[in-house]
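As structure tokens, the structure follows; a few thoughts come after it.
Removed: one protein chain of the complex. Kept in place: all other protein chains.
Order of writing sets the chain letters: A, B and C. Residues in each chain are counted from 1.
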Amino acid sequence: MTPGPCPDRHSPHTAAMKPMTDATTTVAELRERVLAFVHEREWEQFHSPKNLSMALAAEAGELMEHFLWAESQASLEVARGLKKRAAIEAELADVVIYALEFANMTQIDVAAVIETKMAANAQKYPVEKARGRSDKYTEL
Amino acid sequence: MTPGPCPDRHSPHTAAMKPMTDATTTVAELRERVLAFVHEREWEQFHSPKNLSMALAAEAGELMEHFLWAESQASLEVARGLKKRAAIEAELADVVIYALEFANMTQIDVAAVIETKMAANAQKYPVEKARGRSDKYTEL
Amino acid sequence: MTPGPCPDRHSPHTAAMKPMTDATTTVAELRERVLAFVHEREWEQFHSPKNLSMALAAEAGELMEHFLWAESQASLEVARGLKKRAAIEAELADVVIYALEFANMTQIDVAAVIETKMAANAQKYPVEKARGRSDKYTEL
Partner (left out) sequence: MTPGPCPDRHSPHTAAMKPMTDATTTVAELRERVLAFVHEREWEQFHSPKNLSMALAAEAGELMEHFLWAESQASLEVARGLKKRAAIEAELADVVIYALEFANMTQIDVAAVIETKMAANAQKYPVEKARGRSDKYTEL
């Protein structure tokens, strides 16, 4: 199928055949997977940035719900525990699906804007000032 | 550094040198970039699942704020317009950064859980029933 | 119990006996009702501002979920329709319950801070400039 030594990472066909993992899946491949699902169902008509931002925020709320009453430290055990693990994974998946679909509909390159944002963050939070502190940059 | 024809996609060093784009960046590379930033500042201590889920939800709220009063259709123009484009990109970046850092701290493989979730969604929303409809699966 | 013509609005006992309505219930009475419920269950220990703000945001997300895919106009029919009315009422109740409990735990007088906020809003959004416009005050 991919005769050369470099697998063609952008073919949706290939993507559909191998299981996806973070190590082997590009952001573009994940985006395409989401888009294909949406397109098959003709759901683009509902996917305005407004609606997708709402869906994203609602899913983020559902993820958060698993940790409402746990102390910060204990929340790691919640996240790792068998009881809620699958539900938490599913909520995180929903969050990222909507974020990628938002990127699809608005044509934002996620990796590029993350790189830009982290460069800005590095300016705001220089290592020597920010190390070990949770203060906002305006208060460092 | 990568003598063969396939670039070594997992070396953080390489990652730091070329600009990141969705087409050429794996999810793992993005995660590593976020983790490196956090680690340098010794911020893991603040990054419990509870705290990260809150930060994620708060950033999702900020993304949403750009579209509060626009009609669904008009929100696409907002997202594409010059006036707010950079701010919207930055908010989306923040959302995905926190989602990836949540995955880092809880050791969730994002691509894998998305694949699992989409398979479940495909069951709930079969194409022939769900096409062109925004109803919840319980009402199809 | 309250022999005079003015019912004693602050007695929890009285409050428990008559059905509560917006027209006849003070904010303080609502707060007391919430507090009594919490206190009976010894839940104050979980009700830090952090946790309550999370619960509030999560409930706001659930309220929002009823309107994800409806157009703005159509969302009024959703809110009035029999199918979802009770669920929407219950979500709004949850939101206000957590807001009042947040006020209880932080000793914020809700009516007073609303008055202060609306005075500030009136400065930012003078009637003659803001009439019929949804723009942010920085853009009026």
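Here is the rule we go by: a contact is a pair of C-beta atoms (placed from the backbone, for glycine too) under 8 Å apart; a residue touches a chain by one contact, two chains touch by 3 or more.
Keep in mind it's a predicted model, so treat the numbers as computed, not measured.
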Chain not shown, its touching partners among those shown: A, B, C
Residue numbers in chain B that touch the chain omitted from display: 46, 51, 54-55, 57-58, 60-62, 64-65, 67-69
Touch residues of chain C, complete complex, unshown partner: 4-6, 10, 19-28, 30-31, 33-34, 37, 40-43, 45-46, 48-51, 53-54, 56-57, 60-61, 63-64, 66-67, 70-73, 75-76, 78-80, 88-90, 92-97, 99, 102-103, 105-118, 120-122, 125, 127, 130-132, 134
Interface with the unshown chain - residue positions in chain A: 54, 57-58, 61, 68-69, 71-72, 134
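Assume only the chains that are shown with their structure count from here on.
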Between chain B and chain C, centroid-to-centroid distance (C-alpha), Å: 32
Distance from chain B to chain A - Cα centre to Cα centre, in angstrom: 2
Shared-contact residues (touching 2 or more other chains) in chain A: 46, 51, 54, 57, 60-61, 64, 67
